[in-house]
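Left out: one protein chain. Kept in place: all the others.
We call the chains A and B, going by the order they appear; numbering starts again at 1 in every chain.
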Amino acid sequence: MEGFGLCARRCTALGLGWLASALTLGGCDGPDPARKPVNLSQGVPLGAVLAMSGNANVYGQDQNTGLSLALAELNGKGGINGKPLALKIEDSGSDEPGANAAFNLQINRGVLALIGPTLSQQAFSADPIAQRRGVPVVAPSNTATGIPEIGPFISRVSAQSSVIAPLSIAKALQLHPQIRRAAVFYAQDDAYSSAETTIFQKALTARGLKPVTVQRTQLNDQDFQSQISAALQQKPDLVVLSLQAVDGGNMIRQLRELGYKGVIVVGNGMNTPNIYPICQKYCDGILIAQAYSPELRSAANTTFLRRFQAREGGAIPPQLTAQAWTALQVLAEALQRLDRRQPLQQTNLAEARKALMAELLSGTYQTPLGEIRFTPEGEVIQKDFFVAQVRMDASGKSGRFALLP
Amino acid sequence: MELIQLLLNGLSLGAVYALFALGYTLVFSVLGVINFSHGAVFTLGAYFTYLLIGGKAGANGLLSGLQLPFALPFALALPLAGLASALVALLIERVAFRPLRQRGADSLLALISSLGAGVILVNLIQLLMGAESYAIPIGTLASLPASLSIGGARVRTVQVLLLAIATLLLVLLSVWLEGSRSGKALQAVSEDPLTAQLLGIDSDGMIRLAFGISGFLAGVSGGLVGLSVSIAGPYFGISYGLKALGVLVLGGLGSVPGAMLGGLIIGLAEAFVPAEWSGWKDAVAYGFLFLILVIRPQGLLGRPLDTKV
Partner (left out) sequence: MDAALLEQMLLGALLALSVYLPLRCGQLSLATPGFYAIGGTVAALLSTRIPAFAGTGASSPLPALLLEMALAGLLAGLLALAIGGTVLRLRGIYLAIATIALVEILRVITLNLPFTGGALGIFGIPQPFAGASGYAGFTLVLLAVVCWLCSRLEQLRLGRAMAAIRDDELAASCVGIDTAAVKLNAFVLSALLAGLTGALAAHFLNSWNAKLGSFDASITTLAFVVFGGSRTWLGPVIGGLLLTALPELLRPVGDLRLIVFGLVILLGPVLFPQGLITPQRLQGLGQWVAALGQQLRVRISGVRRP
């Protein structure tokens, strides 16, 4: 055993030494890429960080579609004054450490700006990294309060729920003035749901409709019989849901199957055709406020719809796809303006990023979402919002979000 | 809320847990190891069911647009999906469990490699079918009403069906285990594989059988739960794995009726948590689990643990 002990000690020392040196050497980053000129050899570098795996992967998938369609459109029209856009997409997974890792990876690659991340929760963790390193971030779909306030480099094209949500309540009351009793459901372990339900409840109370019951669910729940039977005892005629697509869809289906016949208003998490397979024919009639309507008549939306339907065979684009397209579009337009004033190949990366952010915030854009601008903090100012009602077709397999006047 | 409604809520929740746990416990009873790929096979069963009833794969996976040239009725698609899942489970046994068993390795290692198998399966599903949700049409239970009224309380018909099928499967499984030769052989292997081998029982064959049955149960459960709540995506079955662990322990690791009982009890416990405290619902389930382990580790119906000297 002695020989082993001696060897073990030597090996321990050896191992530690090797480990320490490898890590130290590895830990030295190269010279900061930000001080060098922008690397345009592969095209104008932009990065996206999306949730392509994990529970939020279906959102990431929709966003990915939007980005690739926009990329094709923009490069087809000449890119940035003749230089093609090079967009690299990295998977953040559905958790914060993954988003942090993806952000760091993209920033070290020398991207001019970042699009993402998918979830508001990820944004709170990863955006400060971009802020510290002076990289502009355009969030396509974060709706929680406080995100642009993370720093001057953080912006978003997705209007916050405090602006959108009350519109659906207003519309519901307009269509059904006899509503007296509101029941609210939300997922208490989900950041988006908890934030949005506060807004819904405030809007309801402001209208004299303090909720008769507030039921809490967990994000992974799929059976809501307990919460529904408790709520139905209060005989509500309006149900307001702040849930994601899957649990929301199941909630609606189970509400209807258990006999609820009243009005249902849903929040932003259900703003996706992904609800159709879940609630099927029961999706019919639900009201939702949207930042994007496929039925908006505008040049930008027509271009977007044409590209989408050519690729996806006639389907209707989800809001997330339109928002992702918009994020890339505004960055591209800002880059075009910037490049005309001060050619990118002559600027170093850090300056280019800063100038891009300023240029981004100063513009007005005609996008599939309608006309948008930014506040100096990076919050989006959107001209039009929409309230839609889901209309399912006869088979119950598919439907549309019909824009309400 | 009235007692009947609470009971129905609890049974509705518990039926799903029980279904999931039935196959889970079979592998544990035979091998003494938790098969972390069970949730993935459960998910796979749901997808198989969807394809067999004529469903079409969406636009986002590699198999985009795939649709089988036939559409089976649900009642036929379900057992076939179960068989397909059984085959996958056998494959997992061959790759992740058997090599370790043959080397006499720690059962801990099988836990980890089964985890790897689960990760591969789930991501493979995403690669092939995309991340979006798939529907098993609501109209599948065409003639039945959407919900039933029992003693003034409402329960969804599909959940009653789930409970009925779980009970049926439990009865069939128990009868087979106690009554048939191979069932008894399986029990012998689960008590002591070496002695069973010495008595002329093909232990390896029995283990394969257990995995096959477990896979079948997982697949059928997946299809049934898919009928109830639709197939949310590749991670559809994963969230049940953890609760099912609690179910197993409560019922008694390795006891088939225990899995059913445990599932229903945990479902009831969750249903009885008042609405104001629903955030603590999960803590109730795990707290239960913790208490049972500390007070009576063999669970309600499990074999008492003995210490070998």
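Basically, contacts are C-beta pairs under 8 Å (C-beta built on N, C-alpha and C of every residue); 3 or more make two chains touch, one makes a residue touch a chain.
Owing to the predicted nature of the structure, the values given are computational and were not obtained by experimental measurement.
Trainee: Thinking of the whole complex, not just what is shown, which of A:E73, A:D189, A:D237 or A:E351 touches the missing chain?
Mentor: Result: among the candidates, A:D189 touches the missing chain.
Trainee: Of B:I120, B:A146 or B:A275, which one is in contact with the hidden chain?
Mentor: Residue touching the chain left out of view: B:I120.
Trainee: Take the complete complex as the reference. Which residues in chain B touch the chain that isn't displayed?
Mentor: 32-34, 36, 95-96, 99-100, 103, 105-113, 115-121, 123-124, 127, 242, 245-246, 249, 253, 279-280, 282-283, 286-287, 289-290, 293-294, 297, 305, 307, 309
Trainee: Write the list of chain A residues that the hidden chain touches.
Mentor: So the residues of chain A touching the unseen chain are 4, 7-8, 10-12, 14-16, 19-20, 23-24, 26-29, 53, 90-91, 95-97, 100-101, 104-105, 108, 121, 124-125, 128-129, 132, 144, 187-191, 193-195.
By definition in this document, only the chains that are shown with their structure count from here on.
Trainee: Centroid of chain A to centroid of chain B, CA atoms only: how many Å?
Mentor: Measuring from centre to centre gives 34 Å for this pair.
Trainee: Any idea which chain B residues touch chain A in the complex?
Mentor: 1, 5, 8-9, 12-13, 16, 59-60, 123, 126, 130-135, 137-139, 146-147, 153-157, 159, 225, 228-235, 239, 270-271, 275, 278-279, 281-282
Trainee: Under the definition above, what is the set of chain A residues touching chain B in their complex?
Mentor: Where chain A meets chain B, its residues are 53-55, 57-58, 60-61, 188-189, 213, 215-218, 220, 222-223, 225-227, 229-230, 232-233, 245-246, 249-250, 253-254, 256-259, 274, 276-278, 280-282, 312-313, 315, 396-397.
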